[in-house]
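Note sheet for the following structure.
Missing here: one protein chain of the complex. Every other protein chain is in place.
Now for chain A:
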Amino acid sequence: MNEPTRSTHTLPAPPLMTPAAGLRFTPTWTLFYKEVLRFGKVWLQTVAAPLVTTLLYLVVFGHALGGRISVYPGVSYTAFIVPGLMMMAVLQNAFANSSSSLIQAKVTGNIVFLLLSPLGPGEIFVAMTAASIVRGVVVGLAILILALFYLHLPVIHPLWVLVFTLLGAGGMGALGLIAGLWAEKFDQIAGFQNFLIMPLTFLAGVFYSVHSLPPAWRKISLINPFFYVIDGFRYGFFAASDISVWLCLAVSAAFAAVTSFLAWRLLRSGYKLRQ
């Protein structure tokens, strides 16, 4: 038969340029852009609020303890706590971004638009984690800029600063994805933040050197991955750290790798997303 079996489209058929696998730029970029737009639209809550909190810590702890403690020679106590406070904010905000975006989309039901799209698990992971990193970096940079008005802070190894920012924020973005996938209510995310992220980041050597801790506490600190992220990050500023920067790198990279792998696996299996 010569008759065409297909009807003629007056509208062009959709582009068939989609490869069967791999990462496609436009869909991934769109989701990344959407996630950034989302926190940008509520910047007062997502950027300004953590900035204020951090500055309060800086002022209160810096003044209260400033004259009495010296951790590294030539570094004032206030300067010492700035990188730790920065990284604490980076970690918390990276986590908050992906977790709150996911739980919100799940609770309101608009996750359906992502699920109906041809984005694969890898693309969703990359886009959402990247947006988490951006939020972490924006908050961290804002803290740095404001802190620089207030005190002198060296940045001796900027590359280390960058590496630990990416690993810390990336790992927390991935952890936020895991929490967001697992949680069914906002409450559970809040619980995650208040009972896990907050204490772990707070006790990760932001305000003191672990060498000043009693041995038992020191051991506990050493199983906290955030301790390594913060210590390595601080090394980038002062070229001094509690433990080897390479060990910090290894632990931070392992943390980011494990959370990323888990997040990707959960996304791929459709865990709590596709029944």
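Throughout what follows, contacts are C-beta pairs under 8 Å (C-beta built on N, C-alpha and C of every residue); 3 or more make two chains touch, one makes a residue touch a chain; residues count from 1.
Throughout what follows, contacts and distances are computed from a predicted model.
Comparing "Probable septum site-determining protein MinC", "Phosphonate C-P lyase system protein PhnL", "ABC transporter ATP-binding protein" or "Sarcosine oxidase subunit delta" against the UniProt entry of the hidden chain yields the protein name "ABC transporter ATP-binding protein".
In the complete complex, the residue from A:Q45, A:S70, A:S117 or A:S244 that touches the missing chain is A:S117. When the full complex is taken into account, the listed residue touching the unshown chain is A:W29, out of A:W29, A:Y72, A:Y150 or A:F202.
Not every partner is drawn; the one left out touches chain A at residues 5-21, 24, 26-27, 29-31, 33-34, 37-38, 41-42, 105, 108-110, 112-120, 270, 274-275.
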